[in-house]
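One structure below.
Note that one protein chain of the assembly has been removed; the remaining protein chains are unaltered in position.
Take a look at subunit A:
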Amino acid sequence: MRPAKRLLALAVAASLMVTSMSACGAGGSDSTGSGAKTGSTGTSSVKQFKAFFTVAGTEINDDNEVQQKITDLIGAKCKETWLTGQSDTEAVGTMIAGGEYPDFIEGGGATNALVEAGALIELDNYIDKYPNIKNYFTQQQWDQLKAAHGGHIYYLPQFSVTHDKKTNTIHNDEAFWIQTRVLKWANYPKVTTMDQYFDLIERYLKANPTMKDGTKNIGYTTLTDGGKIFCLNNAPMFLDGYPNDGSCIVDPKTQKVIDYNTSDTAKLYFKKLNGEYKKGVVDPEAFTQKYDQYISKLSTGRVLGMIDQYWDFSSNVNASLKTQKLDEQGCEYVPLPITIKEGIHNQWHTTYSVMNVSSGVGITTSCQDVDGALKFINDLLSPEVVTLRNWGVKGVDYNEDANGMFTRTQAMRNKANDTKYKASHLCSYSYFPNYGGMLLDNKNAATPDEQISEFQSGLSQNMKDTLKAYGAKTFVDMIGDNDAPGAWYPLWTFANTLASDDPAKTASAKIDDTQHQYLPKICMASDFDSAWNSYMTAYKACKPENYFNAAQKEVTSRVNAAKKYETSSSASSK
């Protein structure tokens, strides 16, 4: 009897909940991708957009302060949502299946799928009406963008524009990194070749097997976890003095695509790693560790050197070293201009403002106010809003001196690094078009990161000493700056534009698998040569030529597309 009664009571409670829920649902209904909703609050009406970006990102609070300031200025705001726990293809796949989109979308690796599904609006005829958008790209860039999709513009790449000049403080890309204590110990020697680099680490390790607190030092480590295998496999390209074209080298003179995986330099490099592994300089876990293990290892300050992209380790590792005051022991990393032998000019750092045409933010067919959406982007590119997006609020996030230069106090820097503050205060609309290089005032760098004064203030003494010893003001000075080698650069942008059934894509996927399987083996092999030979056999079976032929075609077409601008610009300069 009683259980039955209880059951009945539960059922009644449930049905009550059901009714209240459905009432809620009806009240708060807000159909997806409904396009701009004009909610009038008081006198002003604010346009509300929704955006989805196929990258993981931080969702800011609805009452974010900078966002509110921007909204007050331009009369529109956008609710941004980011990728969570899915790949870009999966997320876009379900959206295409459902036929419902937010107003703005960035497709990432699935951009082609969006275009093919007809989800993005052709922007060709709208652009001229919006001066900030129109001037955002040069005519050449617009044409490149059109060329990527049969003569139409479907999206706006966000990160391809450098205003005024490129500001370089950090080298955010790949390099051989070394701790400042190693350089200091050897009295800041000139290190330019791979052999010198490993030799220095080896000597230091022999002289200093442990840290101050007794933990063992690790000479060199690397990473092969998933996509992060780039830490291991692409060094031969840089060692031969080429910039980062991704999976191949492009000879600047002949514009020929060269496969660096099979080059002599590659063999030398892996042989070196193999030798150092046997000597115990290379971390025994280097080829099996996961990314988080790698980061925690670097965070202990034990690792003397490694090759990586700066963005891949800096944020976590730097903060942790700082907390433990390991910067005072010289555990921070600086990049070195390493090549395979003397006399080769390194191009680890290459400044370029070449268009990445493979993806960008587009406006979807679900958007009901295309003009409003474009006006939103247009307004986001106005000087005042750009400053708000990049630097925050004057007097709160930065100060302006008499010359109009921006500075920050340590308290401001701390706040800018605070997770909660970022969500409640800062709003960069980071996946909408923005300017790199300089702010539109032509005085300050586009972001605090790139402001030289910001870079230098607050560096640790060890870091200052090291930079000074090499006559460098910034990381970029440590390794030197280079211009983009040609119109094809960087070629890695083309890999994303390949269709999934393209033989080139298949080949590149197979190469990736083979490298994951073989590279750790050859680095740890007792007999290097036979391991190398079996790797080469497996590598050739991937039909790499399919990939490199496609890459070659891409280089040729990019170079040809750029030619007409070169002649016209040289004619006009005459």
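One rule holds for everything that comes next: a contact is a pair of C-beta atoms (placed from the backbone, for glycine too) under 8 Å apart; a residue touches a chain by one contact, two chains touch by 3 or more; residues count from 1.
Here is the rule we use: contacts and distances are computed from a predicted model.
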Query raised in the report: The chain dropped from view, which UniProt name applies: "Carbohydrate ABC transporter permease", "Polyketide biosynthesis acyl carrier protein", "Polysaccharide deacetylase family protein" or "NADH-quinone oxidoreductase subunit K"?
Result: "Carbohydrate ABC transporter permease"
Report task. Can you work out which residue in A:Asn135, A:Thr210, A:Thr288 or A:Ser315 touches the chain that's missing from view? Result -> A:Ser315
Report summary line: In the whole complex, of A:Thr192, A:Asn208 or A:Ser296, the residue touching the missing chain would be A:Ser296
Report summary line: Contact with the hidden chain, among A:Glu90, A:Asp124 or A:Asp251, goes to A:Glu90
Requested in this report: Write down which of A:Thr210, A:Thr323, A:Asn442 or A:Thr556 is the residue touching the left-out chain.
Outcome: A:Thr323
Report task. Sort through A:Val55, A:Val396 or A:Ala509 and give me the one touching the missing partner chain. Result -> A:Val55
Requested in this report: Specify the residue from the set A:Glu116, A:Asp264, A:Asp418 or A:Asp483 that touches the hidden chain.
Outcome: A:Asp418
Query - Residues of subunit A (touch criterion as defined above) contacting the omitted chain - result: 1, 3-4, 7, 10-11, 13-14, 17-18, 21-22, 24-25, 28-33, 50, 52, 55-59, 61-62, 79, 81-86, 90, 93-94, 97-98, 100, 102, 169-170, 172, 292, 295-296, 299-300, 310-312, 314-320, 322-324, 332, 410, 413-414, 416-420, 422-424, 430, 447-449, 454-455, 457-459
